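Can you read through this structure? Questions will come right after.
Coming up: chain A.
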Amino acid sequence: MSPTGFLSQALAILAALVLAPLLMGWVNQWRAWFQNRRGPGLLQPYRTLNKLFVKESVVAETASPLFRAAPYVVFGCMALSCGIIPTLSTELPLSLAADAIALVGLFAVARVFISLAAMDIGTAFGSLGARREMLIGFLAEPALLTVFFTASLISGSTALTSIVESLAHREFAIYPSLAFAGLAFSFVSFAENARVPVDNPATHLELTMIHEALILEYSGRHLALIEWAAALKLFAYSCIGLALFFPWGIAKVQDPGALLYAVPVLVGKLAIGGFLLALIESVSAKMRIFRVPEFLATAFLLAVIGMLVHFLLGA
Partner candidate 1 sequence: MDALIGQLINLFAAVMLILAFAMLSQRRIVTLIHLFTFQGLTVVGATVVVAYVTQQHHLYYSAALTLALKVALIPFLLHRLIDRLNVRWDIETMLNIPTLMLIGIVLVVFAFNLALPISKLSASIARGTLGIALACVLLSFMMMITRAKAVPQVIGFLTMENALFFAATSATYGMPMVVELGIALDVLVGIFILGVFMFQIREQFDSLDIRHLEKLKEE
Partner candidate 2 sequence: MEALFLVLGIPLVGGLVLALVGHRPYARDVNVAFSLGTFVAAVVLTIEIIADGPLFAWDKEFFIDPLNVFLVTLTAFVALTTAIFSRPYMRLEEEHGKMTPRRMRLYHSMYHFFSFTMLLALTTNNLGMLWVAMEAATLTTVLLVSVYRTPASLEAAWKYFILCGVGIAQALFGTILLYMAAHPVIGQGIEALLWTNLEAVKGQLNPTIMSLGFVFLLLGYGTKVGLVPVHNWLPDAHAEGPTPISAVLSGLLLNVALYAVIRCKVLTDGALHSRFAGDLMVGFGLVSVVAAAFFLSRQKDVKRMFAYSSIEHMGLMTFAFGMGGPIANFAGLLHMTVHSLIKSAIFFAVGHAAQKAGTQIMEEIRGLLKVSPTVGWGLMLGALAILGMPPFGVFASEFLILTTAMRDLPWATPLLLLALGVAFAAIFSRVQPMVFGDTHLKPLAHPPALVPVFVHLGLGLMLGLYIPPYLDGWYRQAARMIGG
């Protein structure tokens, strides 16, 4: 492992851990502003995490060890996935071990654990949330995979670093297939991160909630880890989107100098992305849960069309 590789790898994970709550705070802030509220401030997620970490963790009597382990597994998965997504540099030693398909697998592991843990306690809300989560997951994963396939058709590799390498550092070209993939990917991201058209992260309405139902029984440091993991997931998805569709500004291999300006570029891109996310969330209405399969089927079909378009247009 070369020193620059180690450096950029460490920086990538560190940046993810630090920036993820900030991104969450940024989105929430904008949502508040769009709703004519003052908002809790950018740093609120850090304060929440801090508060939760010092609080005592209460666990139900019926809970099995799985329930205690799940937050760590989920957090680990998310942190690891942030490590293999090229956020700042394409030189990531970890990404040699895991390509885009493994990344989808990592997300799936996290999903399985959180769902099992939710059912573990045996409350009605837990199993309801778990069932909905699995429904969304099983519809969203094929779409996500197809998006990755479309991107890898262009670059000839399923490793995220090579995809970004070929998209960002070759001669500029417009890929219509990526337009479809991008649309499909944004659909999937909304569903996977429990954002508005699919789920509302700000409410505890039992009829509609998905993400909140899963973590209803957690408290203290467990909850902190899960919330942090959720922030990391949003960060990871944002970075995948940026890496696939707006890959400019990500540092090349063996170029430590570029890392310096890769950080502000990333922050800038995330800021715009977060703003857009808040905007879309504010202008759209949450759909009925029965419409979600349709929504995700649309995403899958769009991704498939993207692939077809690639074959027809060769781009």
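In the analysis below, a contact is a pair of C-beta atoms (placed from the backbone, for glycine too) under 8 Å apart; a residue touches a chain by one contact, two chains touch by 3 or more; residues count from 1.
Behind the choice of candidates: all candidates are chains of the complex that A comes from, given by their letters.
All figures in this text were calculated on a predicted structure; none of them were measured in a lab.
Colleague: Number, please: which of 1 or 2 touches chain A in the complex?
Modeller: Selected candidate: 1.
Colleague: Looking at the complex, which residues from chain A come into contact with candidate 1?
Modeller: On the chain A side, the touching residues are 172-177, 179-180, 183, 293-294, 297-298, 301-302, 304-305, 308-309, 311-315.
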